[in-house]
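Here the complex is missing a single protein chain, while all its other protein chains stay put.
First chain written, first letter: the chains are A, B and C, and each begins at residue 1.
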Amino acid sequence: MEIIEFIPEREQYAWTFGGVPPVRTVTPGTLMRLWTEDAFSGRLQSASDRPSEKLDMREVNPQTGPFYVEGAEPGDTLALHIVDLEPARDWAASATIPLFGGLTSTDRTVTLQDALPELTWIYQLDRERQTVRFEALRGELQLDLPVAPMLGTVGVAPGAREVRTSLVPDMFGGNMDTPEMRAGATCYLGVNVEGALFSVGDGHYRQGEGESCGTAVEGAMNVTLIVELIKGHAPVWPRIEQDGHYVVVASSRPLEDAWRASQAGMVAWLGELYGLDRLDAYQLLTQISESPLANVVDANYSAVTKVAKRLLPTGDAYNGMHRHLRGQAATV
Amino acid sequence: MEIIEFIPEREQYAWTFGGVPPVRTVTPGTLMRLWTEDAFSGRLQSASDRPSEKLDMREVNPQTGPFYVEGAEPGDTLALHIVDLEPARDWAASATIPLFGGLTSTDRTVTLQDALPELTWIYQLDRERQTVRFEALRGELQLDLPVAPMLGTVGVAPGAREVRTSLVPDMFGGNMDTPEMRAGATCYLGVNVEGALFSVGDGHYRQGEGESCGTAVEGAMNVTLIVELIKGHAPVWPRIEQDGHYVVVASSRPLEDAWRASQAGMVAWLGELYGLDRLDAYQLLTQISESPLANVVDANYSAVTKVAKRLLPTGDAYNGMHRHLRGQAATV
Amino acid sequence: MEIIEFIPEREQYAWTFGGVPPVRTVTPGTLMRLWTEDAFSGRLQSASDRPSEKLDMREVNPQTGPFYVEGAEPGDTLALHIVDLEPARDWAASATIPLFGGLTSTDRTVTLQDALPELTWIYQLDRERQTVRFEALRGELQLDLPVAPMLGTVGVAPGAREVRTSLVPDMFGGNMDTPEMRAGATCYLGVNVEGALFSVGDGHYRQGEGESCGTAVEGAMNVTLIVELIKGHAPVWPRIEQDGHYVVVASSRPLEDAWRASQAGMVAWLGELYGLDRLDAYQLLTQISESPLANVVDANYSAVTKVAKRLLPTGDAYNGMHRHLRGQAATV
Partner (left out) sequence: MEIIEFIPEREQYAWTFGGVPPVRTVTPGTLMRLWTEDAFSGRLQSASDRPSEKLDMREVNPQTGPFYVEGAEPGDTLALHIVDLEPARDWAASATIPLFGGLTSTDRTVTLQDALPELTWIYQLDRERQTVRFEALRGELQLDLPVAPMLGTVGVAPGAREVRTSLVPDMFGGNMDTPEMRAGATCYLGVNVEGALFSVGDGHYRQGEGESCGTAVEGAMNVTLIVELIKGHAPVWPRIEQDGHYVVVASSRPLEDAWRASQAGMVAWLGELYGLDRLDAYQLLTQISESPLANVVDANYSAVTKVAKRLLPTGDAYNGMHRHLRGQAATV
């Protein structure tokens, strides 16, 4: 297996999907060892750091990439298999950013109220116990929470000639902020431009579903990926395959529209997998869907539709691509 | 323990929360053995039954109750502990009802498009294997899905002098359609009127999160409950306590508003349980929330916020009411 | 013309649509002279009155009625022609109520932010100049604004056995808060229960479109109405006919759903009036619709679709009912 290692210099970060020249060219089948900076560009380092002073909102959610995938053409499907995610620092940060988050008014849901206080929580990582420590700022409570590393942001260059900020997810993927994007998962993304131009970033050492306050346990991450390419078959919305589940992630506003799109995406996938009629798939999905939210904060909200493979006949998504990649990953 | 058994006659069904005289008076501490008709009032019995011909939409989601709880006053908290849910028939039904459901326009999200075809799926229950059989109507696929009984509808009379249909959930509970409402769960509901006037119904042998097509595997149910009363402490939105989780369910439109309310409800509950400051609770919730949707179909959508007790210090919600009720249930 | 005069005693106010016995029976064709209390039940009288101290939120938006209309049956159409609206006091009030309004989080759109300050503005009426005076509380600006009296709340008892608060509009009408409900307008409401059981209230001496802060220039009103009944033809959503416009008002969440319903209601009305095919009506509406918002604050938001008669062939809605009522009104 070909191997590419890439640790971006600060001036190499991408802040958008699309609009940036590739930092490397990748042949399908390549293993990549990447490093991603945290969503705050590493600028929140202590509980006394105030986001409004430390952050330049034009430079948050830095991306590692984009990478040009040889042979990828519009209409193709990029498969990114996450082999491993490992915290690259011994601490991570979370914060309430003024007028950003799920339980505050925002620049999209405007009110005349004052912003919530801006606070920064620093989480120390215990690498041995695989926990991060929550420490209350206005009380004594301390809790050790299991580490559950995931990538908040995985995406390709968008279609329709667009260039889009790395903060707002859409059909091209991006900042979906779903805990489903973890080691062992294969993400399928429709290719919109030659070379696909994918990038990754925004590692979370842990995140709840919904990402309520807008920021997870944000930390730099060592990312191991395998890149593959499927000719044709581009899904409308990003799909994820895990050993146990098929997953569709859609991002929109209001939240029911994100959910509807993810559900319709799964109706389509069940149709592809089992030849199910659209209404039969709708019925079956009604009884077996899992619908854990991803984020309700990133301007476009991301909803997840998930079905357990154990409830279904054996499928063969993309000709067994996920199984193949799991096999490849096992050899690393 | 006092025991009440009640199987409603057809003319005793309630179709609303509020506005109906109680069928029985219940002393706190009583065990109740109830029977609930399915959401279709038992009228869909074969795959050839068309909802538009068989259903009277004014008589769907029949409720067993209401029950008058002695001593319950506005501001109190009703605790309903679900001891057991057992399918009362060997079959159940699901259907696409014209202009009802999550992936169709509705009378609330109006378009000029034609309705989807109306179809009825009958599920046979295998009581031994504890499965229900999905049979595709337009193909060959058959699947045995594990039974997972739950109550779609649990609620009390609403406040503000209102009487509300049993189809649309709100602060008073009602048709929340969440799989969290299963045996072993204790549901806490704020009391709005003297006697609380609670009722239950809409048993599901199984349901996915979101209840996509609008109807689960709908079946008559034998319901065993214990009723308890907590003076004061009425939560704004329904809460559920399970052995493993604290759960808040909120119902509104658009879906993000249901989610926001359920999240804020959990911020409040974490504050009550652990003395956590509001912003610390917001931060903690961000990292530990589970957010499985309940329904995106019942006009008001229901969102669930759930936290695992294993991640938290030992709590003592409502002075250990759930533990107490689990103990009581074990003696039945 | 038969005439009924009715000024409710305080204990006669209705707080709901449905669930209240009628205060009078009315024969179709009757002229009614009614008095309505303001939405605050008259409790905000000076700029120093704080809503949270003065208001009992269970007793806001008092209704004058309900009235039982002889012969009205479910499926019929009640026509209420507003002959005259005249301020019944020389002052009116508006206020910011904590967590109520369009530019604040609310109990439906929950955030963790503090409520906006609660303030009360008193407007003095200059009956001769027909103006109300806006006086800034935190500055010097004073403005005389033209009086434009309207009724915020007009509705009938809801269907589906429901009883609904007078605060939240829906298919039965209610608190639509649209400036279209002014003297000279005929409101058509579908009848849901025997006798229709309509009521009116919530007079505004003036209101902007959207009712941003949640309360208009709220004042007691002398209301002159003519009541008529059309057998059958119940519209799904309330309709209003003015000399110059056809109007449909729909109320829902999110706001696009209210707008969609009002648009579809107008597509239907254009079809009835001119035999227009649904798609032709959709096209025509696209080019001639006026879409002034009514309120974005009453939990259900109300959207208006309006078309100018001058752009259309002469129509004959409800067999000329509006013209007939205008004639009747002229004789008063």
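As a working rule, a residue touches a chain if its C-beta (ideal position, glycine included) is under 8 Å from a C-beta of that chain, and two chains touch if they have at least 3 such contacts.
Source: prediction; values computed, not measured.
Taking the complete complex into account, A:261 is the one of A:34, A:261 or A:329 that touches the chain left out.
Residue A:112 is the one among A:4, A:88, A:112 or A:220 that touches the chain not shown. Within the set C:160, C:293 or C:329, the residue that contacts the chain not displayed is C:293.
Of the listed positions C:97, C:112, C:285 or C:329, the one in contact with the omitted chain in the full complex is C:285.
When the missing chain is restored to the complex, the residue among C:206, C:239 or C:322 that touches it is C:206. Touch with the hidden chain on the side of subunit B covers residues 103-105, 109-116, 254. Where subunit C meets the omitted chain, the residues involved are 94, 96, 102-103, 116-117, 119, 121, 134, 136-139, 141, 143, 145-146, 206-217, 253-256, 259-260, 263-264, 267, 274-277, 279-280, 282-293, 296, 301, 303, 305, 311-313.
For subunit A, the residues touching the absent chain in the complete assembly are 15-16, 18-19, 58, 107-112, 159-165, 167, 236, 252-254, 257, 260-261, 263-264, 267, 278-279, 282.
Here is the rule we go by: only the chains that are shown with their structure count from here on.
Distance between subunit B and subunit C, defined via averaged C-alpha coordinates, is recorded as 35 Å. For the pair subunit A and subunit C, the distance between mean C-alpha positions equals 47 Å. Centroid to centroid, with C-alpha atoms defining each point, subunit A and subunit B lie 32 Å apart.
In subunit C, the positions touching at least two other chains are 109-112, 254.
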